[in-house]
Every structure is written in C-alpha cells, then in structure tokens.
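Only one protein chain is missing from this complex, and each of the others stays in its spot.
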Amino acid sequence: MLADYAPLVVLLAFAVGLGVIVMGLAHFIGPRSPSPVKDQTYESGMTAIGGAQRRVPVRYYLIATLFILFDIEVIYLYPWAADFRNLVAKQGFGALGGMAVFLGILLVGYVYVWREGALEWD
Amino acid sequence: MMEMLAFGLVAGVAVGGAIGVVAARNVFVSALWLVLSFIGVAGIYAILGADFLAATQVLIYVGAISVLILFAVMLTHHVMGDERSNNRQAFLAFIVSSSVVAALGVLAYRTDWPIRPADAGGSVVTAMRGDLAGSSAASTAAQTGASTALTSTVDLALNQDSNVVRLGQALMTEHLLSFEIISLVLLVALIGAIVIARD
Partner (left out) sequence: MDAIELGIVALKCLVIVAVLLTGFAYTTFLERKVIARMQQRLGPNRAGPFGLLQPAADGVKLIFKENITPVGVDRFVYFLAPIVSMVVAIMAFAVMPVADPITVTIGGQVREIRFQLADFNVALLYVLGITSLAVYGLVLAGWASNNKFALIGGLRSAAQMVSYELAMGVALVSVVLVVGSLSMNDIVDWQVAKGLPLIVLQPVAFGIYAITAIAETNRAPFDFPEAEQELVAGYHTEYTGMRFALFFMAEYINMITVSGLAATLFLGGHHLPFVERFTGNLPWFVDIGVFLAKVILALFLFIWIRATIPRLRYDRLMAFGWKVLLPISLANLALTAVVIAFLAR
C-alpha cells in the first residue's frame, strides 16, 4: 500500500528540484541592473496608484463557497459510481433511487441558487 | 521501518505547516501554511490506507476550502505589511487549543483501537486501515459482493481491496439515511451562503 505512494514522493522531489534549479539559474546567470523606474509595477506605462492588495469583490467568495458545496456532492458520486453495478445487482433500482434523492435535494439548492441570481456575473 | 519513516515525513509536514500557520506574520501566508498542513494530513490518510479519504482531503480541503479561505482573507483584510495577527487573546487561545490537544490526546490514548495482528507486518498503522473504510461487517459484505460482480465483467485487478467500493456500498446500504441527510446539510449551507453573500 505504502509502496504505491512512494514514487509520488520521489517525483515530487524531482519536480521541486527542477523548479529550484530553474529559479536558481535565473538568479545567478541573468544580468541585474535595477533602477527605480524599471522596478515599478507595470500598469501600461502609467505610474501605479496605490498598492494592488485591495479588497476583492464578494462574488469570488460566493463562487468559491458554491464550488465547495457542489464539489462535496461530486465526491460522493465517485464511490457510488465505482460500485454501481454491484449495487444494482443487490438492490435493483434502489441503488438509483438512493442517489436520485441525494441529487434531487441538491438540485433544489441549484435551482434556488440560479433563481437568486448567484450565478450571474455583473 | 519504512512506515515509521513515511509517517515521520507526513506528520512533519502536517505539524510544520500548522506551526507555520501560527508563526506567519501575514494572514495570507498563514493560509498558505494551512494548505501545507492539509497536504500532510492527506499523507497520513494515505499511510493509513484510506486512499479515498486522502484524495478527498486533497480535492476538498486543499483544492476548495483553502481557496475559499484565501478569498476570504483577500475579501476582508488589508493583507499586506506586517499586521501581526497576535493580539490580547493570544493567551486565551493558547489555553483553549492546548486543552483541545490534551483532550484529544487522552481520547486517542484511552481508546481501545482494534488491532488485527495478521495484517501485513502487524503494525498498528496497517491494522487501522479497515476501520476507516467503515465497519468491518460492511466491508466484508462489500468484498464478497465486489468479487462476484467483477468476475462477471472484466477482471479488475486493483479493485478487490479498494475502499472506494466499500465506501460506496456502506453509503447506499446501512448509512443511507446519513447519506441523504448530508445532502440536506449541504442544501442548508448553500442557502446560508447565498443569504450571507447578499447582505
């Protein structure tokens, strides 16, 4: 079981190593001649007004929340799908019904979200 | 030996990430350390043989909830600069969190973990596998069911000891009610999110 995952750790080490090497190459080989004007953030030639870390619209927060809730729903679909034939063999259409109720309740939520206009992007 | 090493690695990542969360000066960076901690927890699940749980941990906690946390930080705070998140409640927080740790520790120590000695080397870590996948009765039922179903279609070599299949079985049979209630909880959360975001 554990041996299944060990290669992932090795690959992770390789990938991180590559990333660090590339960043290091850039750091040591590339020329450097900083100047105050050059180091300004790029705003299409205009002088930047204020910093960029400002509050973001609530829309993004809402989308992320909706994503979490539906993502949890999707996750529950996988074990059910992987075992579906077996479940049908045992329970007949009950296997279908159990998931239909689960999805049906969430479908109510989906319709609510849609009608409340949470999916509109203004 | 190998298991201890692997456990040390992922536990180190989880605890190190957690320390980073409290030590970081910037809330945004704190949230990033939390991501690392979540990945460590996913590793612990993987070592325990709960592969589905590990994947879920990555998919939900790392891929979704942490993104939400980052958005929440960006939404509420002026996050740049050294605004220490320490304040007068630090001592109170310390007391609360250390008593939680103590309570969990006592609980973990005093719980009678069912150890199955015949299981691959007989270490505690491997023995705990089956219990994460659901009760043993459900899993054996699923296993026998799974093998009959598999021989009838194609020989799916890996599937036989998969706890994904066991979980699917458990959800649709003995935990069906809890499963349906999960969707109700999600529905309530959905409505709550909309109501909060509108104000």
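Every chain is named by a letter (A and B) in the order it is written, and numbering of its residues begins at 1.
What we mean here is this: a residue touches a chain if its C-beta (ideal position, glycine included) is under 8 Å from a C-beta of that chain, and two chains touch if they have at least 3 such contacts.
Computed from a predicted model, the values in this text were never measured in an experiment.
> In the whole complex, not just what's shown, which of B:L59, B:L176 or B:A197 touches the removed chain?
From the options B:L59, B:L176 or B:A197, the contact with the absent chain belongs to B:L59.
> What residue numbers in subunit A mark contact with the hidden partner chain?
Touch with the absent chain occurs at residues 3-8, 10-16, 18-20, 22-23, 25-27, 29-34, 38-44, 48, 51-54, 56, 59-60, 63-64, 67, 70-71, 74-75, 77-78, 81-86, 88-89, 92-93, 95-96, 99-100, 103, 107, 110, 114, 119-122.
> Where does subunit B touch the missing chain, residue by residue?
Within subunit B, the residues that touch the unshown chain are 2, 26, 28-29, 32, 35, 51-52, 54-56, 58-59, 62-64, 67, 70-71, 74, 80, 149, 153-154, 156-159, 161-164.
The working rule: only the chains that are shown with their structure count from here on.
> Could you please state the distance in Å, as a whole number, between where the Cα atoms of subunit A are centred and where those of subunit B are centred?
Comparing mean C-alpha positions, subunit B is 17 Å from subunit A.
> If we count contacts the way the header does, which residues on subunit B are in touch with subunit A in the complex?
For subunit B paired with subunit A, touching residues are 2-3, 6, 9, 43, 46-47, 49, 52, 56, 59-60, 63-65, 67-68, 71-72, 74-76, 78-80, 120, 126, 129, 142, 145-146, 148-149, 153, 159, 162, 164-165, 167-169, 171-173, 176, 179-180, 182-184, 186-187, 189-191, 193-194, 197-198.
> Quick check on the complex: what are the subunit A residues that touch subunit B?
Interface residues on the subunit A side: 1-2, 5-6, 9, 51, 53-56, 58, 60-62, 64-69, 71-73, 75-76, 78-87, 89-91, 94-95, 98-99, 101-103, 105-106, 108-109, 112-113, 116, 118.
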